[in-house]
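A single protein chain has been omitted from the complex, and every remaining protein chain is retained in its original position.
So that you can tell them apart, the chains are marked A and B in the order they are listed, and the count of residues begins at 1 in each.
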Amino acid sequence: MTTLSEFSVSTCSGTAKKIYSAGGKTDWINITGEVQKAVASSGVREGVCVVFVPHTTAAVTVNENADPNVPRDINFALNMVSPERIEFAHSEGNSAAHVKTTLVGPSITLIVTGGKLLLGTWQGIWFNEYDGPRTRKVYVRVLGE
Amino acid sequence: MTTLSEFSVSTCSGTAKKIYSAGGKTDWINITGEVQKAVASSGVREGVCVVFVPHTTAAVTVNENADPNVPRDINFALNMVSPERIEFAHSEGNSAAHVKTTLVGPSITLIVTGGKLLLGTWQGIWFNEYDGPRTRKVYVRVLGE
Partner (left out) sequence: MTTLSEFSVSTCSGTAKKIYSAGGKTDWINITGEVQKAVASSGVREGVCVVFVPHTTAAVTVNENADPNVPRDINFALNMVSPERIEFAHSEGNSAAHVKTTLVGPSITLIVTGGKLLLGTWQGIWFNEYDGPRTRKVYVRVLGE
């Protein structure tokens, strides 16, 4: 049994959603609810859930859901780990964002049990924007029984 | 056909397990045997195996199983890539650990074939502790035929 869902996220728009901005280009959006909804509507009770971002300057990660300073701190650190570099050759000027996508990853596989995502107490699913503002897409594949 | 298993790991306890300690807080635990056991008891012959860590300051990776200096070196490098930073705002003081979790990832998907994990000669599965000592949980979802 399997389903495929998709939803959109609008990044770097509004103050409520903006976690930490490197020149207004980066953002973390909590997508736990949307993914949970895709799992619920799939009818799968026991299986897996793949969250996939079809972009090359964005990513998906699982990290703390409680204190907003955590995503802010991680986003800040990612900007330190992958700064703009004078040696970059890509003419669009967003290579630092592409680097972050490869470090964090555009895909994460979660476990579904009892018809719900299995997540730890503090875990949430975060869409990472590294080159916004943009309207982005997220795909959710649920597979199981 | 699918099963879900779980087991616990105790980190930063005892000298045998301690690979490399940043203030006694980080640790690498080889969990290949436990995951292999979950695969064997699932009855799945051909499929996939998702190893998932329900924590936000720990992760899972696949890397060398042979020379203990390799996990030690990687752990050392992760401390360099994600140091404590004066700009961090999260009051628990463990943001560097959260950063490592997003860089390495709390989930990895492996291949099962012939009823066993498909791993290269030098590969082992490692639980990464970034903010120990703690008792941690690992979930293993096996899915296939």
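As a working rule, a contact is a pair of C-beta atoms (placed from the backbone, for glycine too) under 8 Å apart; a residue touches a chain by one contact, two chains touch by 3 or more.
Note that the structure is predicted; figures quoted are calculated from it, not measured.
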Worksheet item: Considering the whole complex, which of A:K25, A:H55 or A:R72 touches the chain not shown?
Response: A:H55
Discussion item. Which candidate, B:C12, B:I74, B:A96 or B:V138, sits in contact with the chain we can't see?
Written reply: B:I74
Item to complete: Kindly note down the residues of subunit B that lie in touch with the hidden chain.
Response: 46-48, 61-64, 67, 69-70, 72-74, 76-78, 80-81, 103-105, 108-111, 113, 118-123, 143-145
Practice prompt. Could you list which residues of subunit A touch the chain missing from the display?
Written response: 2, 4, 48, 50, 52-56, 81-82, 85, 87-92, 95-96, 98-99, 101-103, 105-107, 109, 137, 139, 141, 143
